[in-house]
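For reference, the structure discussed in these notes is given below.
Other chains of the complex are left out, but the ones given are in their true place.
Letters are used for the chains, namely A, B and C, taken in the order the chains are written, and counting of residues starts over at 1 for each.
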Amino acid sequence: MGRVVIDVMPKPEILDPQGKAVVGALPRLGFDAFTGVRQGKRFELEVAGEVTPEVLAQARAAAETLLSNPVIEDVVSVRDAGAGEVASA
Amino acid sequence: MSATTSGHQAGRLDTVSRAEATPEREQPWAALGLKSDEYDRIREILGRRPTGAELAMYSVMWSEHCSYKSSKVHLKVFGDHLTDAMKTSLMVGIGENAGVVDIGHDWAVTFKVESHNHPSFVEPYQGAATGVGGIIRDIMAMGARPIAVMDSLRFGAIDHPDTARVVPGVVSGVGGYGNCIGLPNIGGEVVFDPSYQGNPLVNALCVGAMKHADVHLANARGVGNLVVLFGARTGGDGIGGVSVLASETFEDSGPSKRPAVQVGDPFQEKVLIECCLDLFSADLVEGIQDLGGAGLSCATSELASAGDGGMLVHLDRVPLRDPSLSPEEILMSESQERMMAVVTPANIDAFLAVTAKWDVEAAVLGEVTDGDHLVVQWHGETVVDVPPRTVAHDGPVYERPYARPASQDALQADVPTAERLARPGTDEELRALLLRMVASPNLCSRAWVTDQYDRYVMGGTALATPDDAGVVRVDEETGLGVALSLDGNGRYAKLDPRTGAQLALVEAYRNVSAAGATPLAVTDCLNFGSPEDPGVMWQFAEAVRGLAVGCEALGVPVTGGNVSLYNQTGDQGLDSAVLPTPVIGVLGVLDDVRRRTPSGWKVAGQNLYLLGTTREEFGGSEWAWAEHGHLGGMPPAVDFAAEALLGDVLVQCSRDGLVDAAHDLSDGGLAQALVESVLRYGVGARVWLDELLERDGVDLFTALFSESTARAVVAVPREEEVRFTDMCTARGLAHLRIGVSDAEPGQEPVLDVQGRFSVRLAELSAAHTGTLPKHFG
Amino acid sequence: MRIGVVTFPGSLDDGDARRAVRLAGAEPVALWHADADLHGVDAVVLPGGFSYGDYLRCGAIASFAPVMTEVVAAAGRGVPVLGICNGFQVLCESHLLPGALVRNEAQKFICTDQRLLVENADTAWTSALTAGTEITVPLKNGEGGFVADTETLDRLEGEGRVVFRYVGPNPNGSLRGIAGITNERGNVVGLMPHPEHAVEEGFGPTTDGLALFTSVLTAGLAAVGA
């Protein structure tokens, strides 16, 4: 059983209300090291067999169409979880 | 996962024949919460030791939560006080998923309130969300379309750090589920009191409507009819203690981790509602039951015991989210958003076509048999073979000892007299007190909460928060609709549980009539501490009796409800229990919801009348608590005849168009009612109270803050004045003109107590609305 | 005139939209998300709700429904299309309208009676209103913050394509207070507030919302003729 991981983040220039809320809350809890936070999404897609190049291609297409909205988000990476964490998109 | 399955195949499965063959096998009945005599009784019923699956079923169905073993003997009182007159509009009474009330024109409504207290403390968002989801399924199971929800919430002290964790989570959970499922939230309560620290109360109400012919009941009739499970897949949710069994059965391939909390999927439930309504309208369902607490154990045993035969269920056909679940766990799982239906073989294809249209997964699990046992099989082997009634209805019944606590006398003797608790002396002090009171945790504006709830969805909301009652339309043609109010007061109930329950009832009754609706029926959620404490049990017994007597006096039957016990944070008995908190919902009917009476005045120049009389009653009052942290004395007296008369008059006023606004008086007294009414639409008021002080023999402080019952303020248009006062006189209802609604052109609106003090609405509003945002952001 | 109202799984305000259509004097036609067919309607409403739970992004999954292929094609022919709340989100996800809607700035769902400034009364859905006037209708959303890049915002404003703007405190953090926009042709309008909840005396804060549904009675037929 294989797994593909897809990371999607809000575009840097787009308002990210959730990230903003987090960055406001951190110092109140004593976490003062951080100057900015952005909150995105991480998808884990399971496949029955191995993560073949075809599977990765499908995952990439799904990431660009369904899993992200190009107006506000960037697909940061699409990768085979088994193959270690290697940025790929 | 496949290891587990092979585990079953390897013959570790605790089947009925294995149980017969191994009578001496030790079973973890104690870990499952059973007492030894209860376990013995199960063996006696079955004539052998139970299988693991049977033990699981009995243990959960005989739990306090499902069997009402501590409360049953007391709840009988409702039946004792049910008169024939009260039965006239009752189509289905206590005992079904929810009661059903005839509201005329071939329409019926069903409503019920349920608690989700403990889960809402553990995980506030999901606990509250799944609480809303659960009560909605109860209403669906009656054949109704859910049309509105309400929520009654109680939290610890407003400034306690944990309250800041629980409140936002619970509120967004109630909203998250209700908003996403598309039911208007039309009212509820928010109360802060330290006794709920560590044990918040989250009670959710749902109301649904249907035509008379669409009323469905939970029973499995007709040999050969099919038993269908549909909705979400079954996961390991809420099986907690039952994992003891699973680990016993599958020593070497222990099950995967079980979730600590349940997560709700309101989208799945929305689709389930529409799917069910399609099924009902195509007449494809013989019997139906929701899956809530105790999941499949409850649904199968209740359906079978209400039927006319037995039932055979193939448990391995249950669609699973987690394939490692054992049969015991599947029977026990409390996964949300599932329903069970009984369907004729002729209808099954049509049934499955409807579920497919809605993308709802469905599985035919088995059928109604001509035996009288509930038989559950796992891959062809029998793991349960029981008389279903013994699981669903013949659970243990306890006559728990109860006794009036020794401390009760001292509590009631601690009357908040003027000597004991300082009262404001000057007009300036009264003015300052008014501003403090409207900003206090229990009297301040609830908008921070209710603005997170959709009150408009479905387009039939005629009144919602902050009006006295929520009002929704049932029938678009006639405008027929219902009004609902949900009320409780734990402080009153602590001082005197019997009166406290009645005070909750009369307040909800008054709210509903103030909106112009004729009160028709009652639901209740009884939140108390541990039944093992005789003092708590006394509170419970007293409250139930008070409620039953009150319902009889007002002629409104209890149609159903919920008991929640063990609401406490330590084992200090009464001292660690929450305030005894009966929460009462009253449902009323309006022939045309457009005639409903709002609670604030919209136009200037209308005369304001106070209905009812005022006495010095500060026991358990908001003033004593907010200003002095004091709780003692007796709560306000209840007068059912006065409440009934007031209610009658208010309903007639709505019918005949005699008043433009009506607001009941309760917590915080006249002052609070006036403030809420002026702030509702920003129209001020000039009030004179000298006549009232003289007539009722009270001082201005008492007139403003006493919590005497059976009172309301109404706004009467000038042209209706004579008709209105004539009617009050003829009916013998005390009425007194105490002011006029007021908006001087070009001037800032004020609330003016003539000759004493005056407050600008802007200042009132700032005080009233500031409190919750200050604490919760 | 026949106006279609699409029901997606999770649509909530479809019944209300149909009622509004009826009260405006048109015939409501229920359209199903899985049908690749508009049944010859003269205009389409995408109603509010939480299609597919809105779990991924609001309106994202719904924008791929078979019926949307037809809606997009019809919009291209000039058929009036109105997206309310979730419907607005679907229109953005379908690229019939620019921009996107994100989580409210205050991170909370908000339900309130919202004042709106009518800025464009020349669209298919606003011709019965008057530019420069105010209306009040319910607003209820958790993800109603309108965002777009600066260039898009400038273009929307420059071309007069901002149809409604919030009056008073910005309720959800929408950039430039934008509550509703239209496409270049003026036949597609999307807005976060809910006109369909303000069409009947006694239910909702006003009856201001009815004007959107009466507007299309004249505009719609002209467009279909075109």
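Operating definition for what follows: a residue touches a chain if its C-beta (ideal position, glycine included) is under 8 Å from a C-beta of that chain, and two chains touch if they have at least 3 such contacts.
What you see is a predicted model, and the numbers here were worked out from it, not measured in a lab.
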Exercise for the section: Write down the full complex's copy numbers per chain kind, following the labels used for the displayed chains. Expected result: A x2, B x1, C x1
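In this section, only the chains that are shown with their structure count from here on.
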Practice task
Answer with line, ring, star, complete or other to describe the graph linking chains that touch.
Solution key: line
Fill in the blank from the handout: CA centroids of chain A and chain C: separation to the nearest Å works out as 30
Handout entry: Chain centre separation in whole Å, for chain B relative to chain A (CA means)
Key = 41
Practice task
Going through chain A residue by residue, note those that touch at least 2 other chains and give them in order.
Solution key: none
Exercise for the section: Quick one: which residues in chain B touch 2 or more of the other chains? Expected result: none
Handout entry: Residues of chain C that touch chain A when the two form their complex
Key = 56-57, 60-61, 64, 92-93, 98-100, 102-105, 107, 145, 147-149, 173, 175
Exercise for the section: Can you check the complex and tell me which residues of chain B touch chain C? Expected result: 172, 175-176, 179-182, 265-268, 270-271, 358-359, 450-462, 473, 476, 593-594, 596
Fill in the blank from the handout: Note: in the complex, chain C contacts chain B through residues 9-10, 12-13, 15-16, 19, 48-50, 52-55, 108-112, 138, 140, 142, 194, 196-197, 200-204
